[in-house]
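With one protein chain removed, the remaining protein chains of the complex are shown where they sit.
As written, the chains take the letters A, B and C, and residue 1 is the first residue of each chain.
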Amino acid sequence: MRELTYSDAIREAMMEEMRSNPNVFLMGEDVGVFNGVWGVSHDMLAEFGPERIRDTAISEMNIIGSGLGAALVGMRPIVEIMFGDFLMCAGDQIANQVAKARFMSGGKANVPLTIRITSGAPGSAAAQHSQSPESWFMNIPGLKIVTPASPADAKGLLKTALRGEDPVLFFEHKMLYAETGPVPEEADFSVPFGQAAVVREGKDVTLIGVGIMVKKSLLAAEMLAKQGIEAEVIDPRTLVPLDKDTLIKSVAKTGRVVISHEAHRRSGPGAEISAVLAEDAIEYLDGPIMRVGAKNVPLPYSPELENHVLPNENDVYEAALKLCGRS
Amino acid sequence: MRELTYSDAIREAMMEEMRSNPNVFLMGEDVGVFNGVWGVSHDMLAEFGPERIRDTAISEMNIIGSGLGAALVGMRPIVEIMFGDFLMCAGDQIANQVAKARFMSGGKANVPLTIRITSGAPGSAAAQHSQSPESWFMNIPGLKIVTPASPADAKGLLKTALRGEDPVLFFEHKMLYAETGPVPEEADFSVPFGQAAVVREGKDVTLIGVGIMVKKSLLAAEMLAKQGIEAEVIDPRTLVPLDKDTLIKSVAKTGRVVISHEAHRRSGPGAEISAVLAEDAIEYLDGPIMRVGAKNVPLPYSPELENHVLPNENDVYEAALKLCGRS
Amino acid sequence: MQTGPEVSKYKDLYARDLLAEMFRRMTLVREFELRAIEERRGGLIPGFIHSCVGQEATAVGASLALTDEDVITSTHRGHGHLIGKGGDPKYMMAELAARAPGYCNGRGGSLHIADFSLGILGANGIVGGGLPMATGAALGFKMRGEKRVALSFFGDGATNEGTFHEAANQAGVWKLPVIFFCENNLYGEGTHIQRCTPIDDLAIRAQSYGFPGVIVDGNDILAVYEATKTAVERAKAGEGPTFIEAKTYRHRGHYEGDPQLYRTQEEIQSWMKKDPIKRFSKALMESGLFDDGDLEELQGSVIMQLNEAVSFAEKAEKPAVEEALAGVYADTHNGLVF
Partner (left out) sequence: MQTGPEVSKYKDLYARDLLAEMFRRMTLVREFELRAIEERRGGLIPGFIHSCVGQEATAVGASLALTDEDVITSTHRGHGHLIGKGGDPKYMMAELAARAPGYCNGRGGSLHIADFSLGILGANGIVGGGLPMATGAALGFKMRGEKRVALSFFGDGATNEGTFHEAANQAGVWKLPVIFFCENNLYGEGTHIQRCTPIDDLAIRAQSYGFPGVIVDGNDILAVYEATKTAVERAKAGEGPTFIEAKTYRHRGHYEGDPQLYRTQEEIQSWMKKDPIKRFSKALMESGLFDDGDLEELQGSVIMQLNEAVSFAEKAEKPAVEEALAGVYADTHNGLVF
């Protein structure tokens, strides 16, 4: 299969949908002339023109809110929030307008709005440009929350988002943009929401990773393998909807689980996943449900401090080792 | 001991601090002439005048952000967000400015800012006036999050907030305002952060309630008592900091736990509490960690639908009964 | 401040039907509010009511200048806008009564009524919340080359929200077919405009966004209608947004039950004298186009319509409890999102 970067996989999904549906368009800060600050939408302006690749003012509330308005009259907007850290600049539009429009109207509002958001620490970008906001809106019913971890999933999940009728928060990890991987070429390729991927099979411990921590969980699994521990690595892919069954099935098999994400530990996505397992899978567990995440400290600028605060494969490895009674 | 309403207990804490410290002041939408939409600040304008009881424009970002600015130059502002639902109108100011000011400045910024927020469903107020946003900012390091459940705690915790040097999100449940209870009269009465209250002792099951669910957990405990089940009811009182020890100690004794809050179940405060217990107390557990919360649906207007979505004492009772193998 | 045409010009300028419809809708709004308040006291309606009594000319005048293809976003004080835009009092009353056939199946209530088939994108519980939505709808129309406009209603208080600023700016840049219609009723809840806004005329705010701001007498339905018509034409000609500030007043409290400590009886009384419906009926009669009997007949038809609306609401079924979970998503992925 041909290989694409995560970034180009996202771009390809957008371009395909824009080619096939005139109502799809992209709007955000510097997505056009600047090619997007992360380069994801490079040269899309040349193909689609400024009507469909819209550079906006620096006005996050209006970006999100007018995405909603356009969706309500039949468009299918993709809007970009340059850094996930700025998501709360538009917090109310997301929580009170976008998420609730359908329900409040008695199910009549259609909200095919995809909000693309970068997340994660790109290195020494400090506290306001490094956050992983995946869980900030998980308490708000009405949104779907997607965290692709590979180029194929990035494309496939984005296709599902763009073809659906509900608002989606689509989190792209900055440090995954340059990762390459095979991406199916079929025009109808998509990845459904609510289906976790078992990215490595194992029987001794389940490593559930969110976003970039899938990659790090795989690294941890290799390290564990050297210790004779077979880790199963699972990527939920979508946090809402959450594929509980796949998670529970794995835990039922291994009896041990380490959940990891780059978001802060407290009330990160892992809190919900852990709570789901503690509710529905506790009988299978041979030990505590371990969470690995950034320490509960704003992201520091200093590389050393930042490294100390961010979670990595070692943290997953050690948590798993401990769970398996080996540390 | 004299009795006060929850509302008047909050008012008394504000008035005492304003009398003793000229830098304390109150600012928000309609807190003055209107007496506060919930009446909490009634007649405070008469005593303190419009300089210290400040009616603002309808501008939540500026309310929070200028609270921060005033705090940075030595004031001790109390700012009010009329409905917790509007919190995300100022989301970025809370998450990126208020919470991080101290850390980003190398620990130098002092942020004695108390943000008073109403929470909860007052009945048929629908999806944008009924939410319980306690967990929305739990993932953001730098904030303290307080959920008083009784008049005494409302006063005592607010005093701690107003005398501290850190930003506090202080959640007042609308349906508790009229509740009365004994409140100590001593001027120096306060309730420390990070100390859960065991509001009822029991040995069979632990009911952890947040905010108004403390009251409902107590009702559930009475119902359980009739079935011969002795429930211990615990109020964490502050979600950040969280008094893990008291929670774990109780669970170690009872082996069973039901966590409840009015916030939606998914990623509500209970997710974090459950995850903490699943990490640190799983060995004591004789069954799943149960969560009771609002269903994952925006709050409906219809009283019948709303009742169906909101959690109540029966939900707690039934979860506990099930845990105890009695249903 | 723009005012409407002289009475004597009515004949030449307007079709009699249009004038009748203006009167009928304003009366329908007024009577709807009064009836809803009554039914709330009687227990039929469980939630808050923010009535727009006194502001009928803005709601109806602006809405009647739109076509069915145009859309509006509304506010917490939205009943007038909805009726103005053609909303059916029957489904509105049923919604207020939290019944299944209500506009939102009882899920939304007064603050969230929407009817996409009529171009009503929704009332809103968030002050200033609907402004970006209107801008976005206008963007959609413009991109598809449709000759449609979006009109956003909001209050004086809402002009201090950041959403107003961001929406107006972007609309100005893209010359979107959107009308920012501000009902300046002097108060945001209990706060007089002079205590929260440092200028006398909100219309000057339009200068910041490169489009015209006009001031109209909001109790003069023809002035409102004319100003909105002009704005609609401008928008449809691709010339971009217009800000309309309509000066008006709400006769009743911010919500029912408001003790109104923040204003005097004199002030209220002085505005009661400028009642937009009384004023319009007087003018209609002076024009010779309508007599007492004509107006009474229209009024009577309104009352009948409301009687029917109330009895429809009373008889309507309550939503089934299992339905509470429906309608959050189009696609629940086999229930996994709950």
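By definition in this document, a contact is a pair of C-beta atoms (placed from the backbone, for glycine too) under 8 Å apart; a residue touches a chain by one contact, two chains touch by 3 or more.
None of these values were measured; they are calculated from a predicted model.
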{"item": "Which displayed chains the unshown chain touches", "value": "A, B, C"}
{"item": "Absent-chain contact - pick from B:A9, B:V37 or B:M75", "value": "B:M75"}
{"item": "Given B:V33, B:A109, B:L219 or B:I282, the one touching the chain that is not displayed", "value": "B:A109"}
{"item": "Hidden partner chain, touching residue among C:N169, C:N219, C:T248 or C:S281", "value": "C:N169"}
{"item": "Which of A:A152, A:V309 or A:C324 contacts the chain that the document leaves out", "value": "A:V309"}
{"item": "On chain C, residues whose C-beta touches the chain left out of the figure", "value": "160-166, 169-170, 172-173, 195-199, 204-205, 207-211"}
{"item": "Chain B residues touching the omitted chain (full complex)", "value": "23, 25, 51-52, 56-57, 59-62, 64-75, 77, 92-93, 96-97, 101-110, 141-142, 144, 164-166, 192-194, 240-244"}
{"item": "Chain not shown, touching residues in chain A", "value": "29-30, 33-35, 37, 55-61, 85-86, 89, 123-129, 295-298, 300-305, 308-309"}
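The rule is simple: only the chains that are shown with their structure count from here on.
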{"item": "Relative to chain A, chain with the most remote C-alpha centre", "value": "C"}
{"item": "For chain A paired with chain B, centre-to-centre distance based on mean C-alpha positions, whole Å", "value": "30"}
{"item": "Chain B and chain C, separation of their C-alpha mean positions in angstrom", "value": "36"}
{"item": "Multi-partner residues of chain C (each touching 2 or more other chains)", "value": "104, 106-108, 112, 124-126, 129, 162, 328, 337-338"}
{"item": "For chain B, residues contacting two or more additional chains", "value": "85-86, 89, 126-128, 296-298, 300"}
